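Shown here: the complex without one of its protein chains, the others still in place.
Take a look at chain A:
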């Protein structure tokens, strides 16, 4: 496959206006599946099960089996719809989307077509540069996930595979698909907006507790539609749909890549093919999937095995009342409460550490200390490990660590050692202080003994101090700190050194 020609991004934005549309699939973390009583692998408790062990007759499409709607999945979907500012349909319906594919046991997917459960909403999205956008939501609808194919052969792809294995564990996992309206006006921010939008959806589903929201597991998947139109043109250009982009960073890169690729084609007088495209994480490129036209015929018709979904209005109001604070509003509130500067706050937010800092503050740390630990030492260690700082340590432990420094039990240096123990799972900071014996030695008697020993060993230094060359004390302080294995407060040691030097006089 020839590598596509790309136009410089800035040039592309000068000549064209990008229009993007995002479809995010959220796997709900209900105990059981959308239409069966089989355990749901998108729930942490059941993640990673052996292939084809989490299946009921309906997930395999066995003859005679019937779907039954999971009430919790419906309530989660309503909550999500409400959090997206959507209206909730008093009556919505499932439909069958008919197509043959071996990962689809029934050879139709039960989805919602012309009557989605939630419609017409909007989400406030804040970019890393602080700019905010209102993204209009067209709809959010319920559907079931398909199984998973593993193509066995040299390529790992369907073409050239010797055979393929099907795992139906994922078949029937409850999904909500959130579809935006076309997003115009983002200009050069379009890639960053796409990323920030997905991050916002992730924040929302996490705050609702309705999904594990791990993109690397496919709990959250994004399809990015991108088209370009010459500046000043009203009509949208032909779009491509890049499927299943599985990290925030890739969402941004994929949109950026498509803008550059399409711009090069259009500038060259070419036309864009309406198609799905695959994202390649390794090369950072997209390649053609199957042609997609608006006339794709899935022979939708209302699912006759299921009744319309008609939620009790009182339940909708209960769920509305229980909604957590919207992410954007929460950010504004926290920034004010914590008294952070724009930069300090972005440091936390862009590091994905908002929840951690908030929880650490909740556990008693000052906002400054919480920020310092999370964006400092924890982020450094995470980067070194190639992991996320969030999740590296319990916020309560970080707060306890900050308290130990505050009360003088630990120096910053000792605290970093304790943190290593916390990350290694050795227990709470206080437990580690005890087991490792890392507390600052505040017993003056022990310090004085060490100081006297050091002074005796370095009579020249003692003489210098007595001569008023106070800075010479550093050598003694260093020796004492070494003798105390660092577990002393250097300022106190300095005081005592000067005291002892004078006393011996």
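As a working rule, a contact is a pair of C-beta atoms (placed from the backbone, for glycine too) under 8 Å apart; a residue touches a chain by one contact, two chains touch by 3 or more; residues count from 1.
Heads up, the rule we're going with is that contacts and distances are computed from a predicted model.
Between the listed names "Carbon-monoxide dehydrogenase small subunit", "ABC transporter ATP-binding protein", "Autoinducer 2 import system permease protein LsrD" or "Glutamyl-tRNA(Gln) amidotransferase subunit A", the UniProt record for the complex's undisplayed chain reads "Glutamyl-tRNA(Gln) amidotransferase subunit A". Only one of A:42, A:166, A:226 or A:480 touches the absent chain when the whole complex is considered: A:166. Summary of contacts with the chain left out: across A:5, A:152, A:184 or A:307, the touching residue is A:307.
Of the candidate positions A:231, A:299 or A:482, contact with the unshown chain belongs to A:299.
Annotation: of A:5, A:66 or A:329, A:66 touches the absent chain (contact as defined above). Summarising the interface, chain A meets the missing chain with residues 57, 60-69, 96, 98, 100, 102, 105-108, 164, 166, 295, 297, 299-301, 304-307.
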